[in-house]
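The structure that follows is given in the form of structure tokens.
Apart from one protein chain that is not included, each protein chain of the complex appears where it belongs.
Naming follows writing order (A and B), and every chain is counted from residue 1.
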Amino acid sequence: MTNIHATAAQMADSLAKKEFSAVELTQAHLDRIAEVDGKVNAFLHVDSQGALSQAKSVDEKRAAGEKLSPLAGIPLALKDILAQEGVPTTAGSKILQGWRPPYDATVVAKLKAAGVVILGKTNMDEFAMGSSTENSAYGTTQNPWDLTRTPGGSSGGSAAAVAAFEAPLAIGTDTGGSIRQPAALTGIVGVKPTYGGVSRYGVVAYSSSLDQVGPFGRTVLDSALLHEAIAGHDERDSTSINAPVPQVVTAAKKLDVKGMKIGVIKELSGAGFQAGVSERINEALDLLVEAGAQIVEVSCPNFEYALAAYYLIAPSEASSNLARFDSMRYGLRVGDDGSKGAEEVMSITREAGFGKEVKRRIILGTYALSSGYYDAYYGSAQKVRTLVKQDFEKAFEKVDVLVSPVTPTTAFKIGEKSNDPVAMYLSDIATIPVNMAGIGGMSLPVGLAKEDGLPVGLQIMAPVMQDDRFYRVGGTLEAALLSKWGKPILSNAPELGGK
Amino acid sequence: MTLDYAGATAKYEPTLGLEVHVELNTKSKMFCSCATEFGAEPNTQTCPVCLGLPGALPVVNAKAIESSILIGLALNCSIAPYSRFARKNYFYPDMPKNFQTSQYDEPICVDGYLDVEIETDEGPQTFRVDIERVHMEEDTGKSLHVGGSTGRIHGAEYSLLDYNRAGIPLVEIVTRIVPGTGKYAPQVARAYVTELRDILRSLGVSDVKMEQGSLRCDANVSLAPIGSGKLGTRSETKNVNSLRSVERAVSGEIERQANRLEAGERIIQETRHFLEESGQTRPGRSKEQAEDYRYFPEPDLVPVTPDAKWIEELRTRIPEKPSVRRKRLQIEWNCPDKEMASLINAELLDVVEETIKLGAEPTRARTWWLGEISRLANEKEVAPTSLITAKDVAEIIALIVGGELTDKLARQVVEGVIAGEGSASVVIEKRGLKVVSDDSALMAAIDAAIAAQPDTADRVRGGNIPAAGALIGAVMKATGGAADAAKVRELLLKHLGQG
Partner (left out) sequence: MAAISRDDVAHLAKLARIEMTPDELDHMATELESILGAVKRVQEVATSDIAPTSHPLAIFNVFREDVVKPSLTNEQSLSGAPAKAEDRFKVPQILGEE
């Protein structure tokens, strides 16, 4: 019998032992999607046919005795920001409605080659701009823990799909926290790899110097398995790192942090963080000390400027990246009644096709780059980026990993912050410095906040291309938490099934 | 009263500035692997990158970098140890990303110069044109306007876009302002573009065909009253598609501006278009406000930092400067100015040089290529070099000199080679073009000389070789000097048993 509540590693094991087939496993997840996605709204497009045909091909290969990769036959939910040949790809925007890419993103090609079964495309904030999926042109995704709350964003659909057992694994992208924040808010593991660790080719660009693709899983090991499947140098991405992929699967299995130095970032703790969040974080740190790690407090004084710098750099790059959506070559075209010139149709289409937040950021970015303001805004933000990088470099001279809460609060109510952009931006305060410096970070569920019973995420950060370090710490802590409570944190989530 | 050109330059001092765009002849595009071949079916040399599809990323063509550095070195530039691409943001339907990936404040080559020589009233004079920068960028697609005149019904007019050209590598070469040319500004402009074209051709980095647009020139012209020490407002004339047009565009613009100034009007800083038929310029579409290109470093590409060793290696590949080579060859070949000019105009320098290297005597090599071969090529409306090789021509000349072919016979050989009958020797063999008849004619003259001077003939038979001079002189006299003296000597001595 298939068990959709199992981990991806367990499913892979069962597939290898032929306890069930990949087609059965895929069908079970498609059934689960049919059952619960009406409530969660994690998926924008379910590709049942494609998924089953990929599963069938894996089963045939297995039957033929072919050597398969570790994740062959495992279903996965793909954030709708990655191009998949022939499958609708909207990036959560109306402007890309109906677009079916003629090519695969490198990550998608790698997943296909590994025999991973892509169930469909998941909801997201339009062009990854947002922290709640409320900016999607196709409705909000609900948090499986509490359907009145957001799952976070922008990769909220992917996180919710994994938390609601619609898929054991998912792919997200993280520009300022878009994997780690929803992972924290839905009680699963989410990783933003080192910038350049995973190819960005075929990922609809939001902010090129910050965007990074990463895995979601319900366990550290599952995330590591997916991380290794998608990582590695890509000659199609000039910013991809040409070096061996960190041994994250080995690290996830190590379960040992003896002698490791863990730095707590002073500026990302205490005031401004929900009490229940801080409490769980501190308990987790105690467990790490018990496991033999040493806790050190470090200071990163420039982090307080990171949020401001991010909201200049990302919109600036976005204003340029999103210029291509002009109705000439693909996507939506509005207002072409034969009387208007191309330029006018472009403007009308962009007005109609972009949501409010996207327009806000395009205008902000256009302003920050415009002559006379460049130095004061974009230029200054780049200098802050230097300072944030230096803060990390100094901190990592003293410690092996850094930790902080992922988010100031647990999952917030849908609509709570949607009319106050600046308040919404603040939910990324702890995750943004990682993107600014190009390092990697993990969100690990470490319990539920007392006040609201909602999941809390611990952020673990490591230097560039030392991603194995947070898998090592994450894996150890996950095991300690499991033995403390006797069951995974996610087992506390409400069962959404049943009519 | 309107000023003519002489009047204009008597009163105003022109200042030039030239921007030349060169399409590199790389096999693949600047940032993707699509072919660059001219004349392919529309939108068949296109891919996600050059169509600007969402998610696509650029990767720089190494050959384009190499060609750019070669150009910089040939123009005496410094090669920047660190240069970057930037995005130039503006919307245009033939530009797929709505930004052009270009170089802005960090170009690959800076601070060079090119000396050009022109004929002045006081004889040849050299002007130094300072090169400000050489930078890389990408070409746009091509648009085709369909539909009738104004007032047509709705929907009657539209444009069609072909992106085969989009992303073809371009190098832009920008001069500093060129002061002090006085009335020779048009000639200096032409000489500069000519010299630049020849250099680019000798480097083999571009097809440099102005008619096909692989070399395009924009000319900036401004005027100030002579002696004022000021710099006037400039106009930029685009679409200058031949060397002659460069000269005409500059002189036309000088006249136009002078007459505006005379009338008390201001010069508007604007883009103008050159009109081939009239030699005038007309204003381009005026923009409501100056474009703000919002340049910023291209985050999808990494910096270019060529190492010194590579640059030095490339430096060894810079050929002799075409103008220097021309002077050297002219002296070596003892070639009159007019004939040299003809060779250059007909683009026969290379093939004549090759013919001479293969042993042909310079005067004969020039005469054959400029004369008979060019005449035949003209008839067939093809390039002379497409008809016959330097090797065949050198062989034919050797046979003429050796007395085995007369000019008349040689023309038949050339005809045969062109007709495709084979190489020169094959044609001679097949057509039986031996110089038998001429030998017998000579022999008759020799016999006559011997008969007239029997004593001299005896002395030669007796071993007094210098005595043969009198006989040879007689033969030469008898043949009106048309015979080859060496040949006569050879036949004579042989006849008298001294050969």
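For this structure, a couple of remarks:
What we mean here is this: a residue touches a chain if its C-beta (ideal position, glycine included) is under 8 Å from a C-beta of that chain, and two chains touch if they have at least 3 such contacts.
On a predicted model such as this, the values are computed, not experimentally measured, just so you know.
Remark: the omitted chain is touched by one listed residue; of B:Ala8, B:Val22 or B:Ile65 this is B:Ile65. Touch with the chain omitted from the figure is made, among A:Leu226, A:Leu312 or A:Ile432, by A:Leu312. The residue touching the chain not shown here, chosen from B:Gly7, B:Gly284 or B:Gly422, is B:Gly284. In the full complex, chain A contacts the hidden chain through residues 99-103, 195-196, 209-210, 235, 238-239, 241, 302, 305, 308-309, 311-312, 319, 323, 326-333, 336, 338, 340-348, 350-351, 354, 359-360, 362-364, 366-367, 370, 376-377, 379-387, 389, 421-422, 425, 435-439, 464.
Mapped onto chain B, the footprint of the missing chain covers residues 26-28, 33-35, 41-48, 51, 53, 59-65, 91, 93-94, 143-147, 157-163, 238-239, 273, 284-285, 289, 292, 294, 296-297, 299, 301-306.
One rule holds in what follows: only the chains that are shown with their structure count from here on.
Averaged Cα coordinates give chain A a centre that lies 56 Å from the centre of chain B. The touching residues of chain A, counted against chain B in their complex, run 82-83, 89, 91, 96, 99, 101-103, 105, 200-205, 207-209, 235-239, 316-317, 319-320, 323-326, 328-330, 337-339, 342-343, 346, 366, 369-371, 374, 378. Against chain A, in their complex, chain B makes its touches with residues 47-48, 51-60, 87, 89, 91, 93, 96-99, 154-157, 159, 161, 292, 294-296, 299-302.
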